[in-house]
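I'd like to ask some things about the structure below.
With one protein chain withheld, the remaining protein chains of the complex are depicted in position.
Let's turn to subunit A:
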Amino acid sequence: MTPVHFSFCSAFILGLMGLTFHRTHLLSALLCLEGMMLSLFIALALWTLQFEMTGFSAAPMLLLAFSACEASAGLALLVATARTHGTDRLQNLNLLQC
């Protein structure tokens, strides 16, 4: 694995682990999701550049557009949580707890 390939793979895995083991805030989980999107953008753009497939460079742009949609949906959920539960701490989202 070249160092470039290794670094965006490990960046994706780090973001995934940060999302899995999130601790208190909903917003830190959303930021880890953004970190995963960043590593995917870098991966697609480097794929385009290193293989010189210039027609593929529309793919990172479209990925960025769809990830903007996902980030806005996540932030809308954050705002809804802060309005109804008062805070975005995950221990307050406990309605389904027995």
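By our rule, a residue touches a chain if its C-beta (ideal position, glycine included) is under 8 Å from a C-beta of that chain, and two chains touch if they have at least 3 such contacts; residues count from 1.
As a convention for this text, contacts and distances are computed from a predicted model.
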item: Protein name as given in UniProt for the chain not displayed, "Phosphatidylinositol N-acetylglucosaminyltransferase subunit Q", "Serine palmitoyltransferase 1", "NADH-ubiquinone oxidoreductase chain 6" or "Superoxide dismutase"; value: "NADH-ubiquinone oxidoreductase chain 6"
item: Touching residues on subunit A - with respect to the absent chain; value: 1-4, 6-8, 10-11, 14-15, 17-18, 21-28, 30-32, 34-35, 38-39, 41-42, 45-46, 48-50, 52-58, 60-62, 64-69, 71-73, 75-85, 87-88, 92, 95
